[in-house]
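Take this structure, written in structure tokens, and hold onto it; I'll ask about it next.
Only one protein chain is missing from this complex, and each of the others stays in its spot.
After this line comes chain A, so read on.
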Amino acid sequence: MQVTRDFSHYVRIAGEGIKHIDLAVEGVHCAGCMAKIERGLSAIPDVTLARVNLTDRRVALEWKQGTLDPARFIDRLEELGYKAYPFETESAEEAEVAESRFLLRCLGVAAFATMNVMMLSIPVWSGNVSDMLPEQRDFFHWLSALIALPAAAYAGQPFFRSAWRALSNKTTNMDVPISIGVCLALGMSVVETIHHAEHAYFDAAIMLLTFLLVGRFLDQNMRRRTRAVAGNLAALKAETAAKFIGPDEISQVPIAAIHPGDIVLLRPGERCAVDGTVIEGRSEIDQSLITGETLYVTAEQDTPVYAGSMNISGTLRVRVSAASEATLLAEITRLLDNALAARSRYMRLADRASRLYAPVVHATALVTILGWVVAGASWHDAIVTGVAVLIITCPCALGLAIPTVQTVAAGTMFKSGVLLNAGDAIERLAEADHIIFDKTGTLTLPDLEVTNVADIPADIFELAGRLALSSHHPVAAAVAQAAGARSPIVGAVEEAGQGVRATVDGVELRLGRPSFCGAEGLVGLTDDLDPEASIVAFSKGSEKFILSVRQGLRPDAQAVIAALKARNIGIEILSGDREPAVVAAAHALGIPEWRAGVTPADKIARIEELKRRGTKVLMVGDGMNDAPSLAAAHVSMSPISAAHLSQATADLVFLGRPLAPVVAAIDASRKALHLMRENLWLAIGYNVLAVPVAISGIVTPLIAAAAMSGSSILVMLNSLRARNTSRELG
């Protein structure tokens, strides 16, 4: 059977006779890698462009239309030592990139205008106390207006639009007071300029916009960047399927190019990438990612298989019923939608703060105006003072307080192997006081491990490992990896559903089912000890050995559980797996609360029960069956090995084998929440100092500008403290 690879799905036309493909590349982290990859790829004839993006860990490639196959680039990168995979930018990601650029453009315009208006304002401030002529002051004010008005009209768009949306929905948000403040300040300044007044507020209005845009951009950029990296990881999981393009010809294609009705080949040791029904073949499948059940189930004709399940022993032909985005059970989707809808009621800290802030500020300004009128001032003077109050209480420190901390904290978490999927995940994670762990793939590693290595002589184990290299079976792969085997035994023969055999120096070696190796007698001994383990036998002539293979606990699971207990966080296990397997894990980790054999609906019911008691639940899980509960929980985390759906649902995703990122993320988020609150208090503190000055009517634009910038800078500096949170486990 001939196998080809087809990546044409990802190729697009970039220009006259030029094709373009984006590749996600793993392991690029320095200038050396960048130069190596670019030089290596440029050396391929016809390649016109090879450019690495180090921020997003991607390579953009362009080549002359012709015979060059994109698969060649992947091979070349593999030779250079990098794993790469073609990449399809999701529309959500492209929209975010465009949004990010728009914010940066607004920021550029606002910053330009601020600088020039300040240049004109400073002579006015100094001129007011010395010898400036009123005509010169008016000239400077009109110039300021000429710069500030169009700049504000352009750079203020993100705020005006959002405020308008909120108002037309009859709600209010942070952007409403911002927009009112800016518009009033600009309008008032024009009126003042017409009346030849000493002060105008163009500088304050435009500077306010600049600082707010910094915050908005940081907030947006953090989310864009983590989404880009998370998108890469999804691509690097290399989800492809072997599709039949002729009766006897298969092509390895990306899942995005598979459609319902196609027929795919599922070989032993492969993870199924689509939903479908078996039309030919017989095998066992491991559905632990979907149901949490670690025992294998039999698959034969008409058995439905789901994406994420692992084919164990035989080759299957599967007719696809759903592929790509649609690979999930209707039940799970429904639960997921409900759970997500329920969670959208959560209100972010920034929104809560602005909900309190806006009425207070507006009331203060109004009371100031009325107060001065009652005290005998003219309406004009009273309104000018009112506007000054609005400006000095500008929410720019408030606008910066949360995004700056989020950006810094997201960077810290990224370093400890945690990616953020949601902007407000930090706040929600910091509040979590109860953790629900899934067992399979979360507390335990997704891969299999040999547990009784110590009982087997080293030379025998090595031999078993080398023999195992000749098999596709996942259990064999685990044996080969545990033995560190490199060179397969020449002439090894695999007998489907039985095992592998080979002859070395006249002695027959067998690895496989106990019956295949004649070692049934030994099985009983191990089976009692470890209910979860798969048994594989190895025989060398008449010597028989039993290897016990199972999913091991994550290396630092015990330390992590202890660390969580030390932080006074409740812990329990909810698993879809069988009771003995769950008991073993719970016992090993010292977790008293556990439930086995729970369905997705049960998991949600348990989370709801905890919610009613006022507990904020952190759900950590990886299976497709966990996706609804991940969405239902207050906050959720998934390991990177998780099913695609779970990963997309989780608020945070952690990388690597250890469980430690869970604790690191909790610590970092708690510190970040603390800093966010501190920043809000700082912003409020500043206002408490500045507002009386503004109300008293003696405020000059200089005081307003100084107070505003001062509070913003203080808040930014304070946010940088989120950097040093890394506390060791324990």
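We take it that a residue touches a chain if its C-beta (ideal position, glycine included) is under 8 Å from a C-beta of that chain, and two chains touch if they have at least 3 such contacts; residues count from 1.
Quick note on the criterion: contacts and distances are computed from a predicted model.
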Legend entry - Identity of the absent chain, which is to be given by its UniProt protein name, from "Carbohydrate ABC transporter permease", "2-hydroxyglutaryl-CoA dehydratase/benzoyl-CoA reductase subunit", "Zn-dependent protease" or "Cbb3-type cytochrome oxidase assembly protein CcoS": "Cbb3-type cytochrome oxidase assembly protein CcoS"
Legend entry - Residue of A:Glu26, A:Glu62, A:Glu284 or A:Asp602 touching the missing chain in the full complex: A:Glu62
Legend entry - Full-complex contact with the absent chain, from A:Ala31, A:Val129, A:Ala375 or A:Ala458: A:Ala31
Legend entry - Residues of chain A in contact with the chain not shown: 14-15, 18, 20, 30-31, 34-35, 38-39, 42, 48-56, 60, 62, 101, 104-105, 108-109, 112, 115-116, 119-120, 136, 143, 147
